[in-house]
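Below is one structure, written out as structure tokens; the observations come after it.
A single protein chain has been omitted; all remaining protein chains appear in their positions.
When the chains are written out, they are named A, B and C in that same order, and each has its own residue count from 1.
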Amino acid sequence: MHTYRTQINLHDTDAAGLLFFSNQFKLIHDAYEALLEKIGFGFGELLKHQPFFLPIVHAESDYKAPLFVGDRITIHVRVASVGTTSFTFAYEIFKDDGTLVGTARTVHVTIDKDTQQKIPLPERMKARIAELYAADNAASAD
Amino acid sequence: MHTYRTQINLHDTDAAGLLFFSNQFKLIHDAYEALLEKIGFGFGELLKHQPFFLPIVHAESDYKAPLFVGDRITIHVRVASVGTTSFTFAYEIFKDDGTLVGTARTVHVTIDKDTQQKIPLPERMKARIAELYAADNAASAD
Amino acid sequence: MHTYRTQINLHDTDAAGLLFFSNQFKLIHDAYEALLEKIGFGFGELLKHQPFFLPIVHAESDYKAPLFVGDRITIHVRVASVGTTSFTFAYEIFKDDGTLVGTARTVHVTIDKDTQQKIPLPERMKARIAELYAADNAASAD
Partner (left out) sequence: MHTYRTQINLHDTDAAGLLFFSNQFKLIHDAYEALLEKIGFGFGELLKHQPFFLPIVHAESDYKAPLFVGDRITIHVRVASVGTTSFTFAYEIFKDDGTLVGTARTVHVTIDKDTQQKIPLPERMKARIAELYAADNAASAD
């Protein structure tokens, strides 16, 4: 299970006093970027050297408890599914007292940079994501 | 049908060259704020004078086509459902050539500012949202 | 004098209840993008078809009065100076009651996309910016 530590900064909140809902998506994407970098596909590398993009075609979040400025959180990231041209990441956000404060999912597809068409997930990347998927599933089966 | 005109600014995009996915949520929330203001519940008023909040407990977006800096869009907002303590708004985003580029939904609940507990949607607000819902449904029945 | 109308949305504010200071820079950049588009250099065009970038090398803002969610503002944009390889835009932000709530300046340089080196401002763009500068100065001389 990949985890990512961060905290709620002032610019993440709004005048209602809490995390602004769209910023939960920013935070989980930061966690996703960190995981991609760990498996060799950091965004710097992806944007400069890879012939494909991984745009998000669906994203959703649930909000279970408020988050305030200064709150420290841990985001758990796992591969929920991996297909031929797409994969899905799932996220759980915990406060340090163990409260689950939010969940999210992002569905990504592989797009060829030149043709802007959907293509099969390149082998090396598919292999790394499948490894994550297997590891996550083995973990949850324990 | 309430519509909201806006455009993609540079800060809405990211280094992949397109709208960053979480910013679609910011844009649809701008459209939601404009609609609430039109029915007498602008956020200035809500935050200062009303005893309740309307936090989002679920949000989701689909992304159907890329949006680039400078693209002008129209967001159609409608009430998808209204219940005792919650309501759902639905959004469709169109480019000026008529392409549907994205959709979204946000589910809101009513929270008492003092107790932080869920409460029934206050009557005046429920009435205005029910009116929108009726108008939207009548429109789509035509 | 170029003016740009916008308003403070919820995501522009923070838990202190006001506009988060860095978002004043986003708002004035929106006004700058609108002005560039008006003179034929919209960012869509710039990024796709022009051989140069216009990165900001200096930015500053003053904050004279608080801005709250729902506040409508008008941003006045003018060319403060134009040189061989750089130009400066100046901004004044007014509320609808005429209060000056903030000012800002951005200094831009011309960078060749290929060499990443500073280059003289291309002639066509320099001419358009010089026109704006002349118009702004004539206006203030009246």
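Operating definition for what follows: a contact is a pair of C-beta atoms (placed from the backbone, for glycine too) under 8 Å apart; a residue touches a chain by one contact, two chains touch by 3 or more.
Since this is a predicted model, take the numbers as computed values, not measurements.
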Visible chains that the absent chain touches, using the contact criterion stated earlier: A, B, C
Residue in contact with the excluded chain [from C:M1, C:A16 or C:A127]: C:A16
Touching residues (missing chain, whole complex) on chain A: 9-11, 17, 26, 29-30, 33, 37, 42-45, 47, 68-71
Residues from chain B at the interface with the omitted partner, ascending: 10-11, 13-18, 20, 22, 68-69
Missing-chain contacts mapped onto chain C: 15-16, 18, 21-23, 25-26, 29, 43, 47, 53, 55-64, 66, 106, 116
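Here, only the chains that are shown with their structure count from here on.
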Whole-Å separation of chain centres (CA-atom averages), chain A against chain B: 24
Centroid distance [mean C-alpha coordinates] between chain C and chain A, Å: 34
Shared interface positions of chain C, touching two or more other chains: 10-11, 17, 68-69
